[in-house]
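Missing here: one protein chain of the complex. Every other protein chain is in place.
All chains are identified by letter, namely A, B and C, in their written order; residue positions are counted from 1 within each chain.
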Amino acid sequence: MIDKTVATVPDAIADINDGATVMIGGFGSAGMPSELIDALIGQGARELTIVNNNAGNGDAGLALLLKARRVRKIICSFPRQTDSWHFDALYRAGEIELELVPQGNLAERIRAAGAGIGAFYTPTGYGTLLAQGKETREIDGRQYVLEHPIHADFALIKALAGDRWGNLVYRKTARNFGPIMATAARCTIAQVQRIVALGVLDPEAVVTPGIFVRRVVCVPAGAAGAVHEAAA
Amino acid sequence: MIDKTVATVPDAIADINDGATVMIGGFGSAGMPSELIDALIGQGARELTIVNNNAGNGDAGLALLLKARRVRKIICSFPRQTDSWHFDALYRAGEIELELVPQGNLAERIRAAGAGIGAFYTPTGYGTLLAQGKETREIDGRQYVLEHPIHADFALIKALAGDRWGNLVYRKTARNFGPIMATAARCTIAQVQRIVALGVLDPEAVVTPGIFVRRVVCVPAGAAGAVHEAAA
Amino acid sequence: MNRYSRDQMAARVAQDIQDGACVNLGIGLPTLVANHLPKDREIILHTENGLLGMGPAPAPGAEDPDLINASKQPVTELPGASFFHHADSFAMMRGGHLDCCVLGAFQVSVDGDLANWHTGAPDAIPAVGGAMDLALGAKSVYVMMEHLTKGGDSKIVSQCSYPVTALRCVSRIYTDLAVLEVTPQGLRAVDIVDGLSLPELARLSGVAISG
Partner (left out) sequence: MNRYSRDQMAARVAQDIQDGACVNLGIGLPTLVANHLPKDREIILHTENGLLGMGPAPAPGAEDPDLINASKQPVTELPGASFFHHADSFAMMRGGHLDCCVLGAFQVSVDGDLANWHTGAPDAIPAVGGAMDLALGAKSVYVMMEHLTKGGDSKIVSQCSYPVTALRCVSRIYTDLAVLEVTPQGLRAVDIVDGLSLPELARLSGVAISG
């Protein structure tokens, strides 16, 4: 029998190794798998490469992973925010490597990894600093930059509900990077607000088919979260 | 006010011009927009380039469009079937051009057109007849073929339900090529079994956002179709 | 010198957005445009973090942390809305499906090159977000900005000195002094604030502008 559910959050992330590339879902705090990140901080893996849209906000989640100096490199589109002080300090001290990627190229590179595409020509970034040193090509009169997939060892994502096959549905704009990161990692770990019986999720509305998910762990919504669920 | 609904099927396809590239959804008969195709036969446009997975079955839909000699070229993955006699006859007589594309490359080239990708490297077809004359490249020790997007002037697709913004949901494996063809054509025309009020479709379960659809026309299911709807 | 207020600029942009358009309003000044969209037009707002059919800010207390815009502010969804993931959202942009986007800028060149993501200052931490995708993806790219820097320099330039976001992408420029169209023959003034002459506008801008 297939059962991808895992009992505890620490169990779910126990095997993340030093030096791993870890994708972390979320756009700001929407869709950020906070409990998985907190467990990763506790678990202690070091020298990580992190893929996320941002570089941490305030004093929570990814920002604390950075503060704990577990991250060697971050691949993201928008590191600079009013509350990205932990990243800012490490960056200015030369203690973290930054690969800055336009957001659409970041998304497409993650999708390409999951889809087995070797590389692709994108118009985004052509003629800018972020395409310096990259191969370019004119196709049908338009200029493109060659971009390569971003593969990961692990993806940590957050979804609304999941089942024992790993099927997932998301909630509103918290969907963002979750579905594509799930396809691009060797081992995708999803925290969900609830685990439902097989067959409960509408097959027409499953966003991430279970084939892309290795582990599902239940993290019920807190007080704030419970409000959303009532509203959903 | 946005109202993409069109009163009649002939109105929906009236402006398809001679020489147009027309994508037609469906995998076999599942998802095939039969009424739109029948109207296109009646409308009379000639010298068409058709993009479909197959090359017509039996004496219906696309097969009849071929029989009527309206198609100059077909781009597909699987023309040869036990009941593809109209295509077979034209092909053997040298009266139709065939571009044979592996099914996954066909899907990805259609998706690339909708996504603004200039070209992409795919492993599929490398070292085969279907990659002859195409550019290849080794990336990280694996061999790839360069493939280009397939754009269309029109896409004719079938969905289960749609609203006046053009949002669509599909039904089971009749989804197949519809969502990606919708993104790749200048003008996408969807026949739906029912038109619903704005807000009826679940925003989490909309498969084709309305931005990709120009026209929606209602074709209620026939006797057989009514059975499916009762079962849905 | 007269100037268009920020709300007047926003209203002027809104007037140029057609009924039925799918539009992305960028961070900052462009968000004001939402308040001025003509009531008799139905315009669909896109936010690149995965929502088409975005509605206005929620009532206080009704904020939902899972329903935000690209600036990470709480928003609402309208009937007809749809949610999608990031690759689909940026495919929508890059694929040329948006009718229009409205962006802020540091500089725009007479050729329509846009600089709006990075000052290039040696100690600045660069951040690009979706700016490059928006700039080249939408059918029409409208820029909203002050015409002059605080130091009095023109933000309309013959060539961008700041790092560019995308080349030859801007269609129209809406400033506190004028509305300019980017044409193959250079900039053309569509509107000028009352009391400012075309030659004076061109002199302030430091580039040629036709009437």
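Operating definition for what follows: a residue touches a chain if its C-beta (ideal position, glycine included) is under 8 Å from a C-beta of that chain, and two chains touch if they have at least 3 such contacts.
All of these numbers come straight from a predicted model, not from anything done at the bench.
*Asks:* Any idea which chains on screen the missing one touches?
*Replies:* So, taking every chain into account, the missing one touches A, B.
*Asks:* Just name the one of B:P10, B:P123 or B:G199 that touches the chain not displayed here.
*Replies:* For the chain that is not drawn, the touching residue is B:P123.
*Asks:* Would you mind spotting which of B:G61, B:P102 or B:G166 touches the chain that isn't drawn?
*Replies:* Only one of B:G61, B:P102 or B:G166 touches the chain omitted from view, namely B:P102.
*Asks:* Looking beyond the chains shown, say which of B:I2, B:A20, B:I110 or B:A152 touches the absent one.
*Replies:* B:I110
*Asks:* Name every residue on subunit B in touch with the hidden partner chain.
*Replies:* Listed in rising order, the touching residues are 27-31, 53, 77-81, 87-88, 91-92, 100-108, 110-111, 122-130, 170-180, 207, 224, 228, 231.
*Asks:* Can you list where subunit A touches the absent chain?
*Replies:* So the residues of subunit A touching the missing chain come out as 1-2, 111, 113-117, 163-165, 167, 183, 198-199, 201, 203-204, 206, 209-212.
Note that in this section only the chains that are shown with their structure count from here on.
*Asks:* Fewest touch steps from subunit B to subunit C?
*Replies:* Counted as steps through touching chains, the separation is 1.
*Asks:* Just grab the chain with the largest centre-to-centre distance to subunit A, centres being mean Cα coordinates.
*Replies:* B
*Asks:* Using Cα averages as centroids, what's the distance between subunit A and subunit B in whole Å?
*Replies:* Their C-alpha centroids are separated by 33 Å.
*Asks:* From the mean C-alpha coordinate of subunit A to that of subunit C, what's the distance rounded to whole Å?
*Replies:* 29
*Asks:* Touching at least two other chains at once: which residues of subunit A meet that condition?
*Replies:* Each of 108, 122-123, 170-172, 207 in subunit A touches at least two other chains.
*Asks:* Which residues of subunit C are in contact with two or more other chains?
*Replies:* 77, 83-84, 90-91, 93-94, 137, in rising order.
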